[in-house]
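Dumping the structure here so I can ask a few things about it.
Only one protein chain is missing; all other protein chains are in place.
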C-alpha cells in the first residue's frame, strides 16, 4: 500500500468517494452539494464529520436553486461538486446548467470561471423506469462549454474525477450506477487521468469498437468471444466525450477499417451518432464498410426488467454487429480512394 | 382567393398565426399558453377577443409551472399550444418537457395522451447573445416521445403547425426567427403537411445537401450559384426531424453519392451528426466520398454581430463544402462494393 | 361524515395497509418486485380522507410514495400489484412500476418520480375542466420535501392567479429521505406558505381520517364552487424507511418518535371511533378480512400474470406509431435469451 508505485483494489463507488476525499483535503474551497449527502447510502457519507456542515450543507430539494447557488459560489472562488444522485434530476436544473454554467465564461468575455463538477449517477438497468433511467450526456454534448466524462472503471473514475475537480471549467461527470459495484485496481498516490484522452482498452486489427460507459465491459466480453473465432477487436474507451479524443478513434479505424459504436444512450443524436459522423467526415477513406451503432432504441427505459434488459448494448449484440461488419466490408486495397 | 385550388401570399409569421386561428376555430379544446400572448408583438395578438380569456389566459413568468399545467390539461382532453417565445426558455421547463410530456404515454402504458404543441422561436442571428440564441432541437431529438419539426417556408409553417396541433402526441415546433418575415405562397383551404415527410426543395444529380430551417434558403442560393458552374445540387429539407424521413435522404444520396448537411445548430451530437450516421450506416455503399457538415462551431452565439455572422451556414460555406465534396470523391463504379 | 362513508374510509385504509404489507413481503422474499418501493404505511388517513372528499370523476396526481393514491381513489388492486411486478397485465402494462401507478379509469392521472412535478399538472387538470365546461376538481398529493421546489411555487401561484378548482394536499411526514423539514425550511409550516398566494392554507391531523376528510371536503367544495384553490397540510408519518432497502434501517429517526406516531395509528384510531359509534367488532373484522382477501386475490392475479413480450418494448411511445417512411426506433430487441452485461 505504500509508495506511488503501488496499486489498491477499489470499487467504482469507493473510487468516487476517494477522489472527493482527496480533493477536499487538498483544497478547502471544494464543497459538496448533494441531497442527503450525510446519508449512509451516499459516497459522501461521513464527510460532514471531517469537513464540517458548511462544506457539506444540508440541501433542500431545490435542484435549480442549488445549481444556481453553485454557479454563484463558483464565480466567486469556490469549487462545488454538485451531485444530482440521479441523472434525470439535472432536467430540473437544466436552465442553470445550460444557460449559465456552460455559458457564463463566454458570455462575460472570460471574466467568469465556473469550476463546478456536476455528478450524475445513471440508474438505468435498475428497474427505476423512464423518469430515473436516462443517459442524458448526448443532450449536453450539444451544449458548448461543458466538459463531459463517463468513466468505465474504478481507476478512471478516480483519476477523471480528481482532474474534473481541479479543472477551471464545468465538468459533467456521468456514472453508470450498474458499475458502482465493479472492483478494479487503482494506482496509489495522486492518480490523475487527463480530460480529453481516450484509452485503448484492448488492441485488435480487425474492427474498432468505440464503447461508452458500461458498454466497455460488454465490448471487452464480446472481444474475448470473437478472439476465439479469430476476429481481433480493438476496443476504444473515449472516457471523455467532450472534448472528444478523435485522433485516437481515427487512428484505430485507420488500422481496422471497420467501426462499431456501443453506447447505452438513445440512438438519435447520441454520442454514437457524433462518433460516426466524425469518422464519416475525417476517416472516410479508411472505412471498409458501413458504420454500425449498437445503442438503446428510441423508446424510454421500461420498468419491467423483462423489457428493460432488451434496451442496452450486450456482449451478444456487440459481437453480432462486429461479425456483420467484418462480413459486409470491401477489400482493404479499395479504401485508398 | 376562392376554392381549395387557389394560393395566397403569407409571411412565415402570418402562416403561424393563420394555422393557430384555423385550428382554434375548428376545435374549442385548442388553447394558447404564451406570456404576453395578447401583446401586439405576438402572432396571437387579438386572439383573446375571438376566443376569450380562458383559451388565451394571462401567463405568469412560470415556464415550468405552465408547462406542467399544459400537460395536466392535455392528459384530460385539452390541446394546448405552449409558446416559449424564445427557444432557450424551454430549459426552464426541461423537466416537464423531457421527464413528463415525452414520457407519460409510455410510462403509463398508453393511458395518457399528451397532445401539446411546444412552439419555440429561435432568435439566433439577431444579436441577442448566448442565452437567447440557441437551436435546441438536437437535445430534444435524443429524447424519445417528442415529434420535432423545423419548417423552412410559410407553406410548411402553416401545414406542419396544423398537423402538429391535430397530432395526439407532443410536437416541438421550432421557428427560425429570421424566417418570420420571409413571404411565400400558401395554398388556400385546409392545408396540412404530414409529419415525418421530407421535401426535395431542388433536384440535382451531383451532390445532396440536406438543409435544416433557414439553411434551406441558404442551400438553395448556393445551389443556384453552383448550377452556373455545372454542379447540380439536390436540396433535401427534412422539415420533420423526428420522425426523420430517412428514406428520402437515402434515396437522394443513392443518386448523387455525395452528402453535405447544413444546419445552424451546434456541431457535436447535432441533427447533422444523426443524418451523417444514418447514411454511414444505411447508405454507405452509395457514398463516393466523405460526408461534410456545415454547421455552427461548438461555441455559443456571441452578441457582437461582427462575430455572430460567422456562426451559421451561409451560401458561401455550403457552396465551398459541395465543391470540396465533388473534388474529393472516387469514381461511381467503385461504390458498389 | 356519515356511517357509510366512515366504513368506506376504514375499508380503503385497510386495502392500502394490506396491499403494502403484501408488497413488502414480496420484496423481502425476492419474489419479483424490482426497483424502488416507497410505502405509505402510517399515512393512510391523509390519503383516504382526501380521496373520500372527491367525486369519482375528479382527478388526482401523486408522487413516488404512490400506492395509496390510486387505491384510495378506487383502482382495482390486481392490475396495481401486477404493475409492481412488471407484468403485462399491470395497470401501466409493466412500463411504469411502483413509482408510476396510474389508473385513468378512476381519475388517477399518475404518480411522478420527480418531486413537485405533479403540482402544476394538477392545476392544469383543473384548468382543463374549466375549458371542457366541467366542474371536476383536481387534487395533487405531494410530500413535505416538495415544498421547497419551484414547481410548488409556480403551481400554487398559477392556480391562485387563475382561481382554479384545485386542491393541494401535502402529506407532511416530517422527512424528505433522511432530511428533516426543519433543516431545509426556515418557515414554521407548509400551510403558512399558502398566504404568499392569497390562498387558504390549513394544517390538519393527518392521522385522523375524519379530520382530513372535513378539511379537504371544504377545499373541494370551494374549488368546485369557483372559489379557487386551497393548500392542506396533513401532518403524518411513515412507519417504514424512505424506501425498502432490503430491510436495512436508515436509522435517521429517533425510535421514540416512531413509537409515538405508531401510538396514533390511523387505522387503530378510526377503528376505535367506529366501535365507540356502535359498529360491532364482527363488522369490523369482516371489513378487515374482505380487504385481506382482495389483496390475496390481487397477489395471485399478479403472480400468475405473464411478463410483457419483447415487442412491447417498442409499444406505447406514440399514439400515431413511429412509422414515417424509413424511420424506426433504432435496433430492435434481441432474443430474450441474451445474457445481461455484468457491470
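In order of appearance the chains are A, B and C, and numbering begins at 1 in each one.
To be clear about the criterion, a contact is a pair of C-beta atoms (placed from the backbone, for glycine too) under 8 Å apart; a residue touches a chain by one contact, two chains touch by 3 or more.
Bear in mind that the values here come from a model prediction, so they are computed numbers and not experimental data.
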item: Selected from B:99, B:131 or B:240 as touching the chain missing from the view; value: B:131
item: Per the touch definition above, residue among C:73, C:193 or C:270 touching the missing chain; value: C:193
item: Contact footprint on subunit B, counting only the chain that is left out; value: 35-36, 38-41, 58-65, 88-89, 91-92, 125-132, 176, 178-182, 214-215, 217-218, 221, 266-268, 293-300, 302-307, 309-317, 320
item: Subunit A, residues in touch with the chain not shown (by the definition above); value: 28-29, 31, 54-55, 57-58, 60, 62, 64-78, 95-96, 99-100, 104-113, 144-145, 147, 167-169, 195-197, 240, 243-248, 250
item: Absent chain, residues of subunit C that touch it; value: 148-154, 157, 160-161, 183-188, 192-193, 195-199
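In this text, only the chains that are shown with their structure count from here on.
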item: Computed distance of Cα centres, subunit C from subunit B, in Å; value: 39
item: CA centroid of subunit A to CA centroid of subunit B, Å; value: 30
item: Rounded Å distance between subunit A and subunit C, as computed from the means of their C-alpha atoms; value: 35
item: Of all residues in subunit A, the ones touching two or more other chains; value: 88, 91-92, 129-131, 266, 268, 293, 298-300, 302
item: Sequence positions of subunit C contacting 2 or more other chains; value: 90, 92, 94-96, 100, 112, 114, 150, 317, 322, 329
